[in-house]
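The complex appears here without one of its protein chains, the remainder shown in place.
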Amino acid sequence: MSVTKRPKKSRYLIPIFGGMLLTFKILLKNLFSRKKMLTLNYPEEHYKYGPRFKGNHILTVKKDGSLRCTACMLCATNCPANCIRITADEHADPNVEKYPISYEIDILRCVFCGYCEEACPVDAIRMGPEWQTAALNGSNFVYDIKHLAHRENLKGGVQSVVDDKERHKAGI
Amino acid sequence: MKKMIKCTINNYPVEVEEGTTIIQAFKKLEQEIAHYCWHPGLSIAGVCRLCMVEIEGNNKLQIACNTVVQDGMVITNQSQKVKDTVRWGLEFHLINHPLDCPICDQAGECVLQEQYMKFGAYQPLMSEDKVKKRKVVDLGSKIVLDTERCILCARCTRFTDEISKTKELGIFNRGDRSEIGIFKNKPLENDYALNTVDICPVGALTSKKFRFQQRVWYLKKAPSVCTGCSTGCNIDVYYNEEGLWRIRPRHNSSINQYWMCDKGRETFKHVNPSGRLKSSFRHTAEQTEKMTTFQALQTLKLDSKKIGLVLTGSYTCEEYDAFLDFFQLHSIYHWKNNPKNFEDYDNFLIRGDKNPNTKGLLESINKRQLKLEDCTQLEQNISHLDLLIVCAPENHKLYPCLEEKINLFLKSKELVWISPHSHTLLQKPINTVWTIPSKTYFEKTGTFINHHGTRQKIKAVASIVDSARSLEEIIHILKTGQTDLTQIASIRDKMKTNYFMEQKGSL
Amino acid sequence: MFKLSPEGIEFVKKEMVRYETKLSAVIPCLYRVQDENEGWISPECVAYLSRLMDLGESEIYEVLTFYTMFNQKPVKPLHVQVCCNVSCAMQGSRKILEELKKQNNSNVTLSAVECLGSCDTAPVLQINREPYMEKVSLEQITKTLQERTSS
Partner (left out) sequence: MEHKLLTEHYNKDNYKSLEGYKQCGGYETLKLALNKQPKELVEMVKASGLRGRGGAGFPTGVKWSFLPDNNEPRYLLCNADEGEPGTFKDRMMMEKAPHQLIEGMIISAFAIQSHKSYIYIRGEYTDSISIIEQALKEAYKQGYLGKNILNSGFDHEMDIYVGAGAYICGEETGMISSLEGKKGQPKLKPPYPAVKGYLEKPTVVNNVETLAAVVPIVRDGAEKYKAIGTERSAGTKIFSVSGNVVKPGNYEVPLGYPLMDMINKLCGGLPPGRKLKACIPGGSSAPVLTAEECEKACLDYENLMDLGSMLGSGAIIVIDDSNSMVDILSVIMHFYHHESCGQCTPCREGTGWLDQIVKNILHGKGRLQDLDLIQNISQHMMGKTICALSDAAALPAISFVTKFKNEFIDYIQQNKISSDNLNQVV
């Protein structure tokens, strides 16, 4: 533990005025050149994050719009917050074999660690640029397939770059 | 007594019986050795070529599964030569094996995965196209086959040839076009078919019922004894917090070897919370009263009544003893699942007596020199009784005569129904009916005596229904008026020392 | 519904006691079935034979699929099997096969087979289960096939 010697009482005034000076300097600067202002007028304005930002989850889709997810449950296994719930079922196409009939992420539990994305062997889950999870009381914070793969922002779903044919050729 | 011979395995000296194969000696020493086709319960096929060992003085590597240990043999599988061979052996296995572990239901308990992690090359050399074969082939109502994942170890075909002797499965075609299959209109439907799923080292054969239900790494396993019939096969129960998911056989050379029947694999469903009786009830014609088990037992008046007791073979020996010691009984009846085929036996594992502990029941009765009447006698005596206590079967499905018998029991003046499950008939009675939830084999500790008289102990794994009580605990509450369960544990410990000295197949 | 002729059934019965085990009769009986079923063995035939011989279907089916001389698909009346192994290939048998394929004769099923054991007289081919045609040339086999097709 380090002990700092307290300054005398009268000396406090000097840094207070110093601080006030800085505050007013920035206030005046912002008043006259608003473009250089650092803060945003949220929620009218949004900050643009980099492409690697790990925000809300997206389930990628195949060309036909069906989920790429094979319900291997590696994401759920890796999830440290235990917020992913998947129910798998038999698919009619023997080459697909297994697919999720329900995929739920409890976004309030999620810690946005990105392990699910890391664990996924088929690039089926990604963390997208959206970061707003706020919603009104009574909203559903457990995201289902409809939300994760087909919400409006995604404009018909995100396709993965992995080629299905190549993947099947390799026997995956 | 067979002659013992000495050999050295990976620098450890070991003594084995004459005629032991090298792989058995490895297993005895708990030394790691890669293998797929060898299974202790089946004949030797020697086709996977992975259990290679180097024997001193022999230039050529030998397979451990078909080589018998000779006196003074010096065996190793740690040499570079062996390691190379095993690595290449795995490479050969994998060149046409699809890399769809994420989808494959075997992932997590796949021997191919495990051994690749241990012994594999990690540098795939195959750049050519894989041989494509049929996927998701229907083999009947129980099993699905994926011929691509199959590594042709022939365990399943050997099982149907040698153990079940039904010969449904065969390996068709030859070379790398070979595939396991059934003939068109003859599905794999024998009573032991699901054993092929257990012995399949990869995800080629999967059980329709368990497939895609759970990933195996979410499951824990607990040793237990099958309650499906009086054979008492040793089992592993796979469960997690959501409930029980499947049952697999556990090796016991004197009872079930490595196998169990498909019916026995279904005896976990009645344990799961859905459909269980979750608290005690007192049903009368007018009303239904819900209460805790403790309350129910406190309210139950037993004094100076003529009590009849109906017992089934699904409770442990300790429970029978406690029950029979406590009550002053007018008469005791034995409720059999199906008197007609009660003595049936298919000469392998399945018996007509669908109770795990009929022998235990008889033993407890005989020890006290009581008279055990058949349940059919109850019809005449029921009017003489004031109270009928029914220790009902744990798994109602195994009792085809259930409804008929319940109707009979309902004729009594007062009925106490002790079972993990209730029945709709019990809920609208003419007289008073008490339903008291009891524990299943998964929740209690005790002893079962199987058809051959082998004592086997089961151990409580988890509590599934909080209000459920074993018969022992019920007696304890009745005796002391307390719910203190630690006392029971001490009773149990005492019994342990008395009973389990010479038992086989203990847990 | 396939059925063996009475002589065929007689043959099967005889073969079943000819060898030490009943199972040994499978191969000769499959030959017989193939002969009576227009040169190929359908799964239906296997089911029939399994009933006749009281053996498991998959036991017979295993044998059927293992050996190449049993046809699992329908064949035309002339099943021409051209040896394409080393000695014959060196003498141009593959070219003959290729040319025959081009001719597209509707009465002929062509297949490439492994060594027929007549390498000194390469190229060799066998029609159905008849004696070999040795040192064949394209003209010769074309002529033979045409003749036999028309007759």
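We call the chains A, B and C, going by the order they appear; numbering starts again at 1 in every chain.
The rule is short, and it goes like this: a contact is a pair of C-beta atoms (placed from the backbone, for glycine too) under 8 Å apart; a residue touches a chain by one contact, two chains touch by 3 or more.
The structure presented is a predicted model; accordingly, all values stated were derived computationally and were not measured.
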item: Left-out chain, listing which of the shown chains it touches; value: B, C
item: Of B:49, B:186 or B:476, the residue in touch with the unshown chain; value: B:49
item: Residue of C:21, C:104 or C:151 in touch with the missing chain, whole complex considered; value: C:21
item: From C:30, C:46 or C:78, residue that would touch the chain that is not displayed; value: C:30
item: Missing-chain contacts mapped onto chain C; value: 18-28, 30-31, 59, 62-63, 66-70, 84-87, 89-90, 92, 94-95, 97-98, 112-122, 126, 129-132
item: Residues from chain B at the interface with the omitted partner, ascending; value: 44-50, 52, 60-61, 66, 84-85, 88-89, 91-93, 95-96, 125-126, 128-129, 131, 151-152, 154, 171, 173-178
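We adopt the following convention: only the chains that are shown with their structure count from here on.
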item: Farthest-lying chain, centroid of Cα atoms versus that of chain A; value: C
item: CA centroid of chain A to CA centroid of chain C, Å; value: 66
item: Computed distance of Cα centres, chain C from chain B, in Å; value: 50
item: Multi-partner residues of chain A (each touching 2 or more other chains); value: none
item: Chain C contact footprint on chain B (complex, rising order); value: 167-174, 181-186
item: Chain A-touching residues of chain B, taken from the complex the two chains share; value: 97-103, 105, 107, 129-130, 134-136, 148, 211-213, 215, 217-218
item: Residues of chain C defined as touching chain B within the complex; value: 43, 46-47, 56-59, 61-62, 65-66
